[in-house]
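Just one protein chain is left out here, and the rest sit where they should.
By letter and in written order, the chains are A, B and C; residue numbering begins at 1 in each of them.
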Amino acid sequence: MQKNNFHVNEHSLKTAISNVEPNKLTTRGYNQQDLIEKIRYGDMIFLILRGRLPSIKESKMFNHVLVSFCDHGVTPPSTQTARIIASSGSPLNSAVAGALLSFGHKHAGAIEKSMELYQSSVNSLILTEDADLDNKQIASLAIDIYNNHISGDEKIPGFGHRYHTTDPRAEKLIQIAIKEGFVGPHIKLAVAIEDLLSQNKGIKLNVDGANAAILSDLGFTPDLGLGIFIIGRIPGIIAHIHEEKMDEDEFRRFCDLDDIIYGGH
Amino acid sequence: MQKNNFHVNEHSLKTAISNVEPNKLTTRGYNQQDLIEKIRYGDMIFLILRGRLPSIKESKMFNHVLVSFCDHGVTPPSTQTARIIASSGSPLNSAVAGALLSFGHKHAGAIEKSMELYQSSVNSLILTEDADLDNKQIASLAIDIYNNHISGDEKIPGFGHRYHTTDPRAEKLIQIAIKEGFVGPHIKLAVAIEDLLSQNKGIKLNVDGANAAILSDLGFTPDLGLGIFIIGRIPGIIAHIHEEKMDEDEFRRFCDLDDIIYGGH
Amino acid sequence: MQKNNFHVNEHSLKTAISNVEPNKLTTRGYNQQDLIEKIRYGDMIFLILRGRLPSIKESKMFNHVLVSFCDHGVTPPSTQTARIIASSGSPLNSAVAGALLSFGHKHAGAIEKSMELYQSSVNSLILTEDADLDNKQIASLAIDIYNNHISGDEKIPGFGHRYHTTDPRAEKLIQIAIKEGFVGPHIKLAVAIEDLLSQNKGIKLNVDGANAAILSDLGFTPDLGLGIFIIGRIPGIIAHIHEEKMDEDEFRRFCDLDDIIYGGH
Partner (left out) sequence: MQKNNFHVNEHSLKTAISNVEPNKLTTRGYNQQDLIEKIRYGDMIFLILRGRLPSIKESKMFNHVLVSFCDHGVTPPSTQTARIIASSGSPLNSAVAGALLSFGHKHAGAIEKSMELYQSSVNSLILTEDADLDNKQIASLAIDIYNNHISGDEKIPGFGHRYHTTDPRAEKLIQIAIKEGFVGPHIKLAVAIEDLLSQNKGIKLNVDGANAAILSDLGFTPDLGLGIFIIGRIPGIIAHIHEEKMDEDEFRRFCDLDDIIYGGH
């Protein structure tokens, strides 16, 4: 608030993401003209979030993750919100924004909690170069996590689905990770927990839990988990908004008076 | 949703995007497990928006478009909004939602207006198989559009930029379209208008105008223009939110009392 | 914000609403300490929007308007959006924001269109001090508006309701305006249009149309219509969010797979 002769303006906006100069744009150190010409969109996402380009293996795995979030029909609260807002005649960006607001701790929130669980657990180990030894450590860690949650009657984040007994996306993602030789300690841990939960409770990994493990092995910190989910899901949400605007009556009723129970006095 | 024998439930949610069955997800007719394994994320976006996979040429061009929207530093209102919201301690999805809300008719709105202009103009022509004849028609159309706007002292949407005299993204996108042999009537029209505006006023295509032309030649209708911009820009916005949370003090002041002019009585 | 001797900072934030000084806040020229002690909340709203306190008569009428927007149960898209977002575990402010996003041109949009219609119509008259003459002018204007819309098969904004044949709020508001001697040209016009629509089509004023007329007679411009609706409706939306969080299961399903029609291939 006070002025003095050596005042450095503390309100300058600072960023390391892009440099904007007249007629020149540089992002994460690369000229945007080169990026536009040469890199895949999935790699662009990796670059802007991480500050470096992915390796070929990382690029493939990250691409599987992004595709796996694409759509779950009209069942998620986010999609329902988007369609209701679109129906009221609001612009597309408002409907997308509304959808994002329903990514609460119940919907999509699991991915970050799951990443925190895997990463804090794995970080507690001293991993060696000896695969057998490490696998044993991880198996024992999985048992601890399982027991902790079961004894506290707590859900393990990233497991179970409201509409599926086996989430087909999680199943496929893990298969691919194995096939492509992309199995680090976090995926190992997720699979070990799944074995226990599946045998004892019939509960399996869901798309959030599988991706949480993969993203952890890709080196993403938990605070980017929800962001990557959002990136992957937005195109589906836009497709639903477009469908609502094209195919449905504007301002259609989503309920009749007969659908409502009045519980007041 | 009351039940009786003759009641057809008019509130059923209907969609052609994805079919959700227990343990099986199908999107635009493809099993999601196959999509996760086999397609690139850029193609997934094309598929979910258009209902079909792109050709190889379409896939490449659409990828250039998506990358070109990636980031413009801290200058856009959307990025500033995202950072201010992030700074207040709100969750990431709220900050992304706030950013989307600033895509008004001034910011990002140009892309749809530009698509409408190109498409309604090109639709007014009877295009032939004769390239020379068509080029002449388009050149004459560009002159009409130019004169109409200039005489009404109106801006042509998709041209000019607050920070650049030549938008490096637009310049590169048009170069690539020419190099890859992907120049349809809408790109031709955009370039013809640019020639006139550039010679007479020194104003050039911006990223919205160039992409509006490319997306039109890709067969996208204007009502998806803003959606594609959003898809392309969201990763950059998430990177800014993350940077704000990592690198800046929470709840930093964006202004001091001395920065404010009080204009009241 | 760079400093040099000749630079006038063009980015200063300017406002005439409140003056913020250390330990002193002044709003619309009044010390906030006095406002807190002495004025009613409804008058505070009038003051901050209009820059002056209301007269006693204005204060009463504005209060009726604010109360009339309070709630319409779970039928509006805004309320449904708020509850779905709340159900997903998002914070209250996110759920309120989502609700606001569904005030599109179909939901709540009527109030501004209605104000524009009344005000542009009344502004086209040369009103006198002679009540009879003015009433005749207004009656004739109502016939023109009615005929214009009917011949173009257009709805007149502010009339008709999805769930009511007589909107009880509109009916009461007009009765009160008459009883309190608060009937200016805009209310007269609204009532005259209602007479025609009601006799010929059985369609009556709705809460938006009645309030549009009252707010116009109160001197509000159309661009504040939606804002006043929002102010009046927000408490109801917050009550619904609170009820959802207290009384319903978190993340309850809003639809079952059987409720969904898949229309794809």
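In this text, contacts are C-beta pairs under 8 Å (C-beta built on N, C-alpha and C of every residue); 3 or more make two chains touch, one makes a residue touch a chain.
Note that the structure is predicted; figures quoted are calculated from it, not measured.
Screening A:V20, A:L125, A:A139 or A:V183 against the full complex identifies A:V20 as the residue touching the chain left out. Per the touch definition above, the residue from B:A95, B:I111 or B:I238 contacting the chain not shown is B:A95.
When the whole complex is considered, the residue among C:L101, C:I138, C:I193 or C:L218 that touches the unshown chain is C:L101. Seen across the whole complex, the unshown chain contacts subunit C at 1-2, 10-11, 13-20, 22-25, 27, 32-33, 35-37, 39-42, 44-45, 48-49, 63-64, 66-68, 70-75, 80, 83, 91-94, 96-98, 100-101, 103, 108, 163-169, 171-173, 176, 223-224, 226-227, 230-232, 234-236, 238-243, 245, 247-248, 253-259.
Annotation for subunit A: contacts to the undisplayed chain at residues 9, 11-22, 26, 28-29, 90-91, 93-94, 97, 101, 255, 257, 259-265. Listed here are the subunit B residues that touch the chain not shown: 1-3, 73-75, 77-78, 80-81, 84-85, 87-91, 94-95, 97-98, 101-107, 109, 162-163, 250-251, 253-255, 257, 260, 262.
What we mean here is this: only the chains that are shown with their structure count from here on.
Centres computed as Cα averages put subunit A at a distance of 39 Å from subunit C. Centre-to-centre spacing of subunit A and subunit B amounts to 23 Å, using the average Cα coordinate of each chain.
Subunit B and subunit C, compared by their mean Cα positions, are separated by 33 Å.
Along subunit A, residues 11, 73-75, 80, 91, 94, 97-98, 101, 103, 163, 253-255 each make contact with two or more other chains.
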